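For this depiction, one protein chain was excluded, whereas all remaining protein chains were kept in their positions.
Showing subunit A:
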Amino acid sequence: MNDSNINHLPPEAFSQAEVRTKQGFSIVWLIPLIALAIGGWLAFKAITEHGPLISIHFTTAEGLEAGKTKIKYKDVVIGEVEEIKLSEKLDGVIVLARMDKDTKPYLTEETRFWVVRARISAGEVSGLGTLLSGAYIGMDPIQEGKPTRSFTGLAKQPLVTADEPGQHYLLRSPSLGSLNIASPVFYRQIKVGEVVDYDFDQTGQAVEIKVFIHAPHDKRINSATKFWNASGVDVKMDARGIKVDTQSIVSIFQGGIAFDTPSTLDAITKVSDSFKFPLHPDREAATKKSYAIKNYYMMYFDQSVRGLVPGAPVEFGGIQIGEVVDFKLIIDTASLKVRIPVLVMIEPERLELYSNGKKVDYQSAIEERAKGNKRLIQEELLKHGMRAQLKTGNLLTGQLYIEIGLFPDAEPVEVAYENDYPIFPTVSTPLGKIAEDISKVVKKIDSIPIEELGEDLHETIVTLRATLQEFRGRRETSIRRFYPT
């Protein structure tokens, strides 16, 4: 059969198709519906998870790259840098970053940002991962404070982030020494904290050092705690040998602080944030008692102060209550009178004050007397004949000290002031007194029977020599007996 034949066949010659009921909805429309659902879900997710855009001001964009640099907290990515541009004043760069929406409550004024780069110092090595992965921006989220969207980035990674438990303390020191930020703080030679900041105090007279002590070691700190500078090596040589005291090799290079809380008679209290601990120069100084109140007095001597040095003790009843600070020589050109003013420092807390058999605090005693419109204790005592006197402390070296004593016969004086220092009246030591002291010593030396001692020694040596000769003779005879030649 050919084509034309088929065409000429009547339609009835072919088999008839069967008829079935028509289908309604075409299932194929499910595909775009699914696609729409997926697309819609993605769009919804993108919109709802669209976090806030923040701007961070950094001094430099070194290592930062738009679209690549991440913002991380505890190594979890919580944002990404979208754009980096120069600030209007050209004093830095503005980094625009898209944050996760969960970070919203943490974007407050207190929150800090910094760039994490590889950092190698004597104390620690950190951020090595960034050598391979490139820098990232670290975040210290803090919920307190006003919410904001623009931040100023820190130049350096903060040593202590808000999530780290612990406590800050303030130390006061006359100078910073070799301490620096990140210098370690040791407790029994274990690093428990670090220096986080330092600055001048308000007056500029001292340095305030802020340290952070990690929990739980911050519990060891109370009012009795002593801090001292543990930089360098303390070498001490005494009868028992050489003692080297150091905290760690790191502290030698980098400086460091150590603290200890010794057992003490004083009551132990918790310290407040504003409490400033003194930073002692070394462990020995720290273990000494320190006194907060220092009173300065001016003393005038009209006799030679040869042998008096700064630091010479000021004693009362044989107990040191202060020391000499400074002195100089003044000659009055008119009268050609020579005067030697000596500045002394007295720590009145070294004296225990009792009132009617009850111990009182120095400070409260002052307040008590001030209330009753009474004179200060010192003024009262001065009126009652308290006087200072130069005394010889060491006859061989001629060192002097200042002895304070009560001279009931002395004429009462009113307290005068010079250069804001109260003048402490003195009594001159009669020259004869010193001469007497010296003659006493000379007499004692004289009374040593040197000649007799010499004779005795001579006799002893002669006897000893005879004994030895005799012994040698015996030894030789016994050798001959055993080994005849």
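Throughout what follows, contacts are C-beta pairs under 8 Å (C-beta built on N, C-alpha and C of every residue); 3 or more make two chains touch, one makes a residue touch a chain; residues count from 1.
The criterion applied here is as follows: contacts and distances are computed from a predicted model.
> What name does the UniProt record list for the absent chain among "Formylmethanofuran dehydrogenase subunit B", "propane 2-monooxygenase", "Paraquat-inducible protein A" or "Carbohydrate ABC transporter substrate-binding protein (CUT1 family)"?
Matching "Formylmethanofuran dehydrogenase subunit B", "propane 2-monooxygenase", "Paraquat-inducible protein A" or "Carbohydrate ABC transporter substrate-binding protein (CUT1 family)" to the record, the invisible chain is "Paraquat-inducible protein A".
> Any idea which of A:134, A:307 or A:405 touches the chain not displayed?
For the chain that is not drawn, the touching residue is A:134.
> Just to verify: which one of A:29, A:417 or A:483 makes contact with the chain not shown?
A:29
> With the missing chain put back, which residues of subunit A would touch it? List them for me.
Subunit A touches the missing chain through residues 4, 7, 11-12, 14-23, 26, 28-29, 31-32, 34-36, 38-39, 42, 68, 129, 132-134.
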